[in-house]
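Take a look at the structure set out below.
Every protein chain but one is kept in place in this view of the complex.
Order as written gives the chain letters A, B and C; numbering starts at 1 within each chain.
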Amino acid sequence: MFVQDTLLNRLKRGCETMAYPKGAAPALPDRHGGALRVDAARCDAKCGACVTVCPTEAIARPAGKPVALDLGRCIFCAECVTVCPTKAITRTGDHRMAVRRREDLVLGDASKEQVRLAQALDEKLRRLFGRSLRLRQVSAAGCNACEADTNVLGTIGWDLGRFGIQFVASPRHADGLLITGPVSKNMELALKKTYAAVPDPKIVIAVGACAIAGGPFIGHPQHHNGTSALLPVDLYIPGCPPHPLTILDGLLRLLGRLDEPTGIR
Amino acid sequence: MKRDTPFTLLTNGSALSWSDVPEWPLTEFLGNVGAELDRGERLSGLFGVPEGDALRIVAVLAFDAGNTLAVGRSQPFSGSFPALTATHAQAHLFEREIWEQHGVVPENHPWLKPVRKDHGAGPAVGDFFRVDGSEIHEVAVGPVHAGIIEPGHFRFQCAGEEVLHLEIALGFQHRGIEEAVTGGPHRATVYQMETVAGDTTIAHTTAYANALEALAGTEAPLRAQWLRAIALELERLANHTGDLGALAGDVAFLPTASACGKIRGDFLNLTALLCGNRFGRGLVRPGGCPLDCDAERLSQLRKRLETALAEVQQAAAWLWDAASVRTRFEHTGHLHAKQAAEIGLVGPAARACGLVRDVRFDHPTGWHRFAQVPVSVWPDGDVFARARVRWLEIQRSGDFLREQLDAVPEGETMAPLPALAPNSLAVALVEGWRGEVCHVALTGVDGTLRRYKITDPSFHNWTGLALALRNQAISDFPLCNKSFNLSYCGFDL
Amino acid sequence: MMESSAILLTFTLWVYVAGMAGALLFQRAERLANAVGFGLAALGGACGVVFSVSSLAAGQGMTITPVTLWSGPIPGVRFVVEADALSCFFVLVVSLVGLAISVFSLGYVRTYYGRKNVGVMACVFNALLLVTTLVFIAGNLWMFLIAWELMALLAYGMVSFEHEDRETRQAGVLFFIMSHLDAACVLLGFLVLAQAAGGFSFASFRGIGASLSPQQRDVAFVLFVFGFGIKAGIVPLHIWLPVAHPVAPSNISALMSGVLIKTGIYGLVRVCFEFLGPPPMWWGASLLAVGTVSAVLGVLYALMEHDLKRLLAYHSIENIGIILMGLGASLMFLHTGHAVLASLALIAGLYHTINHATFKALLFLGAGAVLHATHTRNMEEMGGLAKRMRWTALFFLVGAVAISALPPLNGFVSEWLTYQSLLHGFGTTTSLVRLMFPLGGAMLALTGALAAACFVKAFGITFLAQPRSDHARDAHEASLPMLIGQGVLTAACVFLGLFPTVFLKLLDPITLQLTGHQLSQQLTMANGLVLSGVAAQGGTVSTLGIMLMFGCLLPVPLALWAVFARKARTRIAPTWDCGQRALTPHMEYTATGFSKPLRMIFKALFRPRREVQREYDFSPYFATTLRFESHMEEVFLTRIYRPVNYGLLRLSRRLRALQAGSLQAYLIYIFVTLVALLLFAL
Partner (left out) sequence: MNFDPLTFLGQTLALLLLAPLLSGCIKNWKAKLQNRRGPRPWQVYFDIAKFLRKDMVISEHASWIFSLAPYVVFLTALLAGLMVPMISAPAPLRLFGGVLAVIGLLALGRFFLALSGLDPASAFGGMGSSREMTISAIAEPAMMLAIFTVAITAGSTDLSQIAQSTQSATWKLLNPAHVLAFAAMFVVLLAETGRIPVDNPATHLELTMIHEAMLLEYSGRYLAFMEWGAAIKQLVLMTLLVNVFFPVGLAGPQASAAALGISLVAYLVKLLALSAVVVIVETTNAKMRLFRVPDLLSTAFVLAALAMLSTFLFG
């Protein structure tokens, strides 16, 4: 009967949860490429190849300054990497991209070649949510890819529960919102009511390029180009969709559960 | 075999000039469409093409038995048109959409309500259908659902625990893709096609690519078509495994739920092996597939595919073996074959009612012309049947991938795409994992896209869920909902 | 000492008479009639309470001397009054409930100003109290039957007080017929006894059963069970109760449910324990069985109601069933010779009698206040009254907790005593009948749980969430006298719940008189704090202890609040509605929806029928209208009463043929009867 079968199978396979963050992080798919890096020295002021090719106008050319790449609007299509003649924009293969402030995602200036990674919450919030964080997920016009990769964190491989992080049904039980999708006008009322229903103190996490700046649909009149138009956001996790490892890294970084030094660059 | 029909026939993934599309006065056009539907044909698309301030209605019919498509259009008209829905239920959502997008009123349409937005006030407003009776109470499960799922509004009319009527109001995910594509293809169009429904990226992008290639008069290189077929089946495997796990999770059967959660991640990583993105972003482009795969990568894909298929075999075996699961699945959310045919269900939901409908079988295009995937059908039309159809498709997709990975075609994977022919219409159908994805592209005088219509399989199937819930216990709704597992953003575009 | 209580008793009766006269006199001035009538009734109730408590407290010192109230012109017909311990207990019941209802009525009858004759109502109310008291203290058959008949007539008058609508008139007629059925049975029963005893005084009836032949005793027992059973409302004789009680004005329904159905219990106790001598086993077993069936069916039917007063009426049947379980067990223990257990079971039955009187009257008064504010009895149109009628909600909640037999209130204490007696019953006999005790216990548990479910529905749908109608939205709190009336009964419930050992002392003289044992000492431990069963280690309970422990443990959550949540703020926000536009009252749970699962589980009993009419213009997928109706079959009505009714009608129609109208036919009938009589006389 399947009861013995399942129990035996269980003993054979043992614990299938990954060792991360204690052990090494699982490798990103080799063609994924991870975060982007802008090498200001290599970018010569006259060339604008990458600006025209970017589908979400994430790259701007401020006069006299090196190119400014906004990773929040980037959907990681890597068109700019292939088209840049001097290889100024490169892929670092690094999964760590979550930031606390929106401007930390803009790369290009001399000291800001790469993403300034998120600092943990302040002492009070970290003491409160450090070991028990319950999030209410709201899909505001998300295309179901960011939702799927947030959902996969609950499966046995990633096992979000071991950090005390849990997705709950009612906003009353939640400590914060995890928002995906460019926040369509049709979802505006629902998102505001959900945010109002969460008891303080609460945090807001924007997952995916859509939730940060509108993603591939940037500029459409049907939505608000991301969450920051409506709610104060505490954590931005870029990507289209962000790899589960990136989302998990962002959450753990937010709660200060990652012991390795953050601000290395 | 040719059938005497007034419509112009064309094969899937091909184009014809806008003038070749037969044209009739409005009532005659609707009469012809009604006649074809009475003969048992299926309506794949019915949409409006504005001409000045007047409007033409274009119909795309799928003659499954004849393995061909058919198109026809009405002369420009304005004001209102007699609704087909009175006699053919499968046209009901199309006509509501025409009313909402173009303002022409379908006369005596039995259920004329907005499809995506309520003219500025957001969806799910206004009067819902009410059952009268003193003990009836409404249960409204609003846009924000429990768990991680897209928003949609379900209004139940209940007598205690029993659901008498379910009305579904969507539109929360509306991002305005069709409006953005007109005048395209722009820089962002292909990325928007990839995110029409995030979990059906390959199907939608392949349909988009086929349509543009048809308009350009070319075809993707064979190896590219092969790579697209591989990616399509990987996407199907990942989603069906995820659904089996979710169905087990909804009845709290932990062994299969936990195992399938992990195995779905493995299948997504196989797609990531091909293109770096777990959902196949960047794998398919009009003109072919930009990223080629060397032999070593394919053998690694083959090896990891075997382990994943073995694991899903084990997990599914537990599911079918557990009696407590079976009592929950059987006779829940039942749909008859006649109902499924009348409301025009597609995909696994239709095949679970015994209808033999599969675009890879009826209208093969791309690599499916050379390699056949048998159609998975199950007769009963309840949750158990939908789960079994998913399990059969996992096995058959697995066999197809094994067979194809052993015989890899050679050649280029990317060819430059010539300019699109002006004033021509292209229809591309692809069997996504939820069912038939239908893209119709119409170019204007200057070769840019004058009108682009996307029909996600969920557009056909949401009515099926509303029907399946009648006279069911409300505690079985999540199970029925997950057995359909329809896309909200695919419907809302 | 005896002299003063007799004076007090006669004074109480005269106060009622004065109340009647005063109410009639000031009919014209409604306000005055109300004040005088119900004021005097309240005074009479107070005196009755003082009388009964003092005489019960006197205990052994009570000598029973029959007093002739009035000897009329007809020889041999004398109205004798005799207040022994059992009578005093029931006088306490009627007086306490009468007091509370009179105070309540001072405020409640204001709605009838200008519409109905308040003076008549006050007068009949006083008369009812007077006559009921006389029933309890009747010394001989004449007094008992006259008082019994008057009680039925006056109650009929009150049931059809609002005779405008047909439903009330029909209910009155049904009540009238059933009252006279039970009066007939009781009369026949007493005639069987009187024929053996030679006289009509109750003193001569005591222990008369020994001199009767077993068949005669059984016949008398069956007649008494039928007679008193109809008045008490046990299943299957209950059909009049849920019809009559709801249509009466709420204060009268409270009196009927609280007191009038107790006259049936009084009759059964008086007859079975005193007159009919040592009971055979099947008497007790049948009472226990009927009690269990009444309890379970009563609560099941109550669950299906969404008319607040019908729901409470069905609960009366349930609680009468529980009382009968106690009495039945007591009779069985008398048969097997376990006198101590018999007195424990009797105490359980009597304790539940006064408990039911208090919390049922409280709930009916609460329902009256709600009806007074919302002008409807249908719970589906109420809701949100807790915020508008704060005190009535609190009192109704206390009544609900009490009737659901939840600690620490009085319902729990009496059911605890019943469980104790059932538990020890298993060991009293070896015959198969001892299995009835644990099964009875299980059914009592089912009844308790279903009662809790029913009162979560009743309280939740009526008082909580959003108001479902305009009436409910602008409901206002009841007036002061109404609140005081409910407050008196709430205090009684709390007292009877927390201090059972104090009250048990009052029951000593009764058990001494009926079963020859005084148990209050044996049941009291830890100087009155703890109530214990009869067996040595048989298990104890202390409701007062539980309340003390609640107070004692409260600092635990409060300390956690102080330590952790000092800075936490509270915010009022709309209910979480999944982010949709707004929650409408139509989305709240309905009373029928609440009890639907139980209706499906017990569908063999309810036989629910449902009709769904679906209309559509073009295709079945798009219905234009959908109607859903579900009905339940009144099993007793359709299976027992209706066939009997039709049978009688058919028979009477056939007999009408005898009335042929021709003189010759009548002469022949006379002749035939004469011949028959002559033959019989040989």
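Just so it is clear, a contact is a pair of C-beta atoms (placed from the backbone, for glycine too) under 8 Å apart; a residue touches a chain by one contact, two chains touch by 3 or more.
Note that the structure is predicted; figures quoted are calculated from it, not measured.
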What are the shown chains that the omitted chain is in contact with?
-> A, B, C
Residue among C:Ala405, C:Ala472, C:Leu498 or C:Leu626 that touches the chain left out of view | C:Ala405
Listed residues C:Gly172, C:Gly460, C:Gly487 or C:Pro509, member touching the removed chain = C:Gly460
Touch assignment to the omitted chain, from C:Tyr301, C:Tyr351 or C:Trp416, lands on C:Trp416
What chain B residues would touch the chain not displayed?
-> 137-141, 146-147, 160-161, 248, 250-255, 258, 322, 324-325, 327-328, 473-478
Determine and list the chain C residues touching the chain excluded from the picture.
-> 383-384, 386-387, 393, 397, 401, 404-407, 412, 416, 419-420, 423-424, 426-427, 434-435, 438-439, 441-446, 448-450, 452-453, 455-457, 459-461, 463-466, 525-526, 529-530, 533, 535, 537-542, 545-546, 549-550, 553-554, 556-557, 560-561, 564-565, 568-577, 583, 585, 587-589, 593-598, 600-601
Name, in rising order, the residues on chain A that touch the hidden chain in the full complex.
-> 2-3, 6-7, 10, 13-17, 128-129, 131-132, 134, 156, 159, 161-162, 164, 167-170, 172-173, 175, 197-201
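Note that only the chains that are shown with their structure count from here on.
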How far is the middle of chain A from the middle of chain C, if each middle is the mean of its Cα atoms, in Å?
-> 68
Averaging C-alpha coordinates per chain, one finds the centres of chain B and chain C separated by a number of Å equal to 65
Got the chain C residues that touch at least 2 other chains?
-> 577-581
Residues of chain B touching 2+ other chains?
-> 142-144, 151
Residue ranges of chain A touching chain B (in the complex, touch as defined) = 1-2, 5-6, 9, 16, 29-33, 53-56, 75-78, 136-152, 154-157, 167, 169-171, 181-182, 184-190, 194, 210, 215-218, 220-223, 240-241, 243-244
Would you tell me which residues of chain A are touching chain C in their complex?
-> 138, 170-172, 189-191, 193-194, 196-197, 199-200
Residues of chain B defined as touching chain C within the complex | 85-87, 89, 92, 108, 110-111, 124-125, 129, 131-145, 151, 153, 157-162, 164-165, 342-343, 463, 467
